[in-house]
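All protein chains of the complex are present and in place, except for one that has been dropped.
Order as written gives the chain letters A, B and C; numbering starts at 1 within each chain.
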Amino acid sequence: MQVNNEFKPTIVAFCCNWCSYAGADLSGTNRLNYPANVKIIRVPCSCRVNPMFILRAFQRGADGVIICGCHPGDCHYTTGNYYARRRMTLLFSMLDYLGIEKGRTRVEWVSAAEGAKFAATMNEFVETVTKLGENKRLEDLRCKN
Amino acid sequence: MKQLTLSKLNELFAAMAAQQQLYIPADKGGQAQFLPYVDGMELTKSLNTARSAKDLFFPQTEDIVGFQVQGTEITLEETRDPGAPFVVFGVRACDARSFDILDRVFLSDPVDTFYETRRANGTVVTLACTRPEETCFCGAFGIDPANPGGDVAAWMAGETLYLNANTEKGETLLSSLPLLSDCDDSAVGTVQAEIHAITEKLPLNKLDLTGFDGDHLMEHFNNPAWSKLSESCLGCGTCTFVCPTCQCYDVRDFDTGHGVRRFRCWDSCMYSDFTMMAHGTNRPTQKERFRQRFMHKLVYFPSNNDGIYGCVGCGRCLAKCPISMNIVKVAKTLGEGTK
Amino acid sequence: MQELIKAKAIELLENGTVDRVLGWKAGEFFYDLTPAVFTSREEIEKDFVYSVFSGANLSKYLVKESRKDGKVAAFLKPCDTYSFNQLLKEHRIWRDHVHVVGIACDGMCDMEKIRAYGAKGVLSVERDGDTLKLETLYGPMTMNKADAEAERCICCKSRKLVAYDEKIGEDGDVIENSGRFDMVAKLEAMTPDERYAFWQGELSKCIRCNACRDVCPACTCEKCVFDNPKSGIAQKAAVNSFEESMYHIIRAFHVASRCTDCGECSRVCPQNIPLHLLNRKFIKDINELYGEYQSGADLETRPPLMNFTQEDCEPSVVYERGGKQA
Partner (left out) sequence: MQRIGVFVCWCGTNIAATVDVKAVAEALGKEPGVVFATDYQYMCSQAGQDMIRDAIKEHNLGGVVICSCSPRMHETTFRKTAEKAGLNPYMVEIANIREQCSWIHKDMPTATEKAVILGRAAIAKVHLNAPLTAGESPVTKRALVIGGGIAGIQTALDIADAGFPVDIVEKKPTIGGKMTQIDKTFPTLDCAACILTPKMVEAAQNENIRIFSYSEVDSVKGFVGNFHATIRRKARYVKEDVCTGCGLCTEKCPQKKVPNEFNLGLDNRRAIYIPFAQAVPKVATIDPNYCTMLKSGKCGVCAKVCTAGAIDYKQKDEFIEEDYGAIVVATGFNPIKLDRYDEYAYSQSPDVVTSLEFERLMNAAGPTAGTLLRPSDGEHPHTLVFVQCVGSRETRDCGKPYCSKICCMYTAKHAMLCREKYPDTEVYVFYIDVRTPGKNFDEFYRRAVEEYGVHYIKGMVGKVVPENGKLKVQASDLLSNEQIHIDADMVILAAAIEPDESARSIATMLTASMDTNDFFTEAHPKLRPVESPTAGIFLSGVCQGPKDIPETVAQAGAAASKVIGLLAKDHLMCNPCVAEANELMCNGCSSCEKVCPYGAITYSDKEFPGPNRTRVLRRVASVNPAVCQGCGACTVACPSGAMDLKGFSTSQIMAEVDAICK
């Protein structure tokens, strides 16, 4: 597969307020770099992430969507990320089943203390999605310029 | 009258397609549908397409206009597809009639220019039905499947295709196709007789429509049978969307992020949010919605359109309704009431 | 069988057990039966039909029917009883207003399959054991019932009645190895490109008539997100391939772990899209990842998407399992 060096994917990261958003803040505090194409949306908990949001992001031009939450067992709301884990597992499996590239969606557990992991995860994810290229299979041409 | 041996059908298609866009009914995904012709594409063996030929003149969705938004600046954008001449081959008599009905709606004042453009661009080549299905009842509306109309009418008899131009547009098309040869219409007459022999046997073809007119409007409207007829209706849009004559649409805006695409898309009077207004809907239950659809086809439309019914008897809704409720059952039940 | 059922319906009406009977009503042909409510012996004797074309799942009608005064008798086939249970679990049916008569079923026929078999202008059919004798406009023909059976019946998951007040005929058992996931597995084994091509081909046929949703016993929302302009995803038409995918993914997700696999969605699809393959994918994944689960089998077990264990697999399992890579 050819890697287009010019291609800068649009990445939407849903981060739970309590762990991952704080982890993202920490990676900022520690000046740990990750690509600017990652934009974070703060949600109270990973379980707030509706599959609709993910599809919506792809429709509007996202090339990758990542959901970050507290580590299983550490959810601020005790159980939220357990539900998110099942929902996202099934959703991702369905997307794969429809032939949509697996690499475009991801779930990662990032605690408030894992600034380094947040940055590393984003770097890795951006790399994966860059390799996959532009999202074509879930695009909505109306939303392109 | 022109003729062509059927073995050369694909040559004919290729010749047509060379001049303009050609659509033929072909099989895809397990069903027949009108598809843009590509080399080697086979004409379907099915009697009719799953969706009607209406799609080619009144597509399910089409952009009307666009707005570009930049900051607080809004600019208007023309999104209209100028269109190009095209031929649709293999339209059945029922669908051909449906264009008359759609014309009455879209070409009367105010004229729907999107539809008008497509009608002007399109040449309709019809095809007589050699093997009607049990669900066919076009005869009830005075349609003759052996005499399918259109710009050009076509018949298949044995190994030969016969074509006859009915309009100037049809004449132009046929005369531009040198591989057709002239012939007389005796073979067509035989085929027509064969078709009529079958239509005689069609169980629904003699559907009695007496009393379905403006004079009995309130009688039908207030018929208590509507409750029973509509009780198991799911409120889906299957009948509407496979119907060649349903012409209701909704105008919607799609926010693209950079602006707005204003488009129209088919709507169904069976939907609970059909013609929703500020106060809600004036057809609060499925009974009213169901009644609307059939009253429109069988009573309102003919009473406003010289007795032409809003149904062509193609039988698609009979085959496709998830609960097998359909216009024939409705007409029969209501008809009993007026007798 | 039909006679027993009709007799039962009349009996229940006349002895005052119920006020109404939900069943299938005869149509113009032998196959176009319409779900209907019967209130008198005359109606039942004249129009009630139970045949291999009584495929429509009546359980969803009970959402509305059970809310009316009095009691309604419903004739439910084994797979319908799963839907019925699931609706009870979700508090959609008022149980004490319903008298369920479970009826045995040995597989329903699908008119589309008979037509696809080559029968044109079919006027009548007669069942003789395992064969069907057809009378058509173009002469008589015979076919095996098996060839006319609906897709969902060929790989029937269960012939067991899981909910009933009384039953007619002997129901069967849950069918292990029904083969209902074979096609899903076949798709899983394809490359992503092949799968994408398959689904684009199928989903592009969608005309967004909503029949799959409107017939689905798991879709009983007061207002569907796709009809609600405030949801942000409401559309009246599948404008492009994104909208088609969106609609079907979200719909399948909404019924995931609630869908009983009754197959109505595929039965009613006017475009013959194999929608059950979406639902079955979720069911297969749930079975494989979270343990066997059949929704509607009972009233107690928590649906897997409303449940979890601390040891659940991570979503990354998707990257590791199934399917060839491109």
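Following the convention adopted for this analysis, contacts are C-beta pairs under 8 Å (C-beta built on N, C-alpha and C of every residue); 3 or more make two chains touch, one makes a residue touch a chain.
All values reported here derive from a predicted model rather than from experimental measurement.
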In the full complex, displayed partners of the excluded chain: A, B, C
Considering the whole complex, which of B:Val69, B:Val105, B:Met156 or B:Met276 touches the chain not shown? B:Val69
Omitted-chain footprint on subunit B covers residues 69, 71-72, 255-258, 284-285
Touch list for subunit C against the chain that is not drawn: 67, 90-92, 219-225, 228, 230-232, 254-255, 302-303, 305-307
Can you list, in ascending order, the subunit A residues touching the missing chain? 10, 12, 17-18, 21-22, 24-29, 31-34, 36, 39-45, 47-53, 56-57, 60-62, 70, 73-80, 83, 87, 111-113, 119, 143
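By our rule, only the chains that are shown with their structure count from here on.
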Partner chains that subunit B and subunit C have in common: A
Can you check which chain pair, A-C or A-B, has more C-beta pairs in contact? A-C
Centroid from C-alpha atoms only, then distance subunit B to subunit C, rounded to Å. What do you get? 30
Cα centre of subunit A to Cα centre of subunit B, whole Å, reads 46
Going through subunit A residue by residue, note those that touch at least 2 other chains and give them in order. 142
Sites on subunit B at which at least two other chains make contact: 254
Partner subunit C, residues of subunit B touching it in the complex: 28-31, 47, 50-51, 60-61, 131-134, 198, 201-204, 228, 231-232, 234-238, 240-242, 250, 252, 254, 263, 265-268, 271-273, 318-320, 322-326, 328-329, 332
Considering only the defined contacts, which subunit A positions touch subunit B in the complex? 60-61, 142-143, 145
Subunit C partner, complex, touching residues on subunit A are 51-52, 55-56, 58-59, 72-73, 79, 82-83, 85-103, 106-107, 137-142
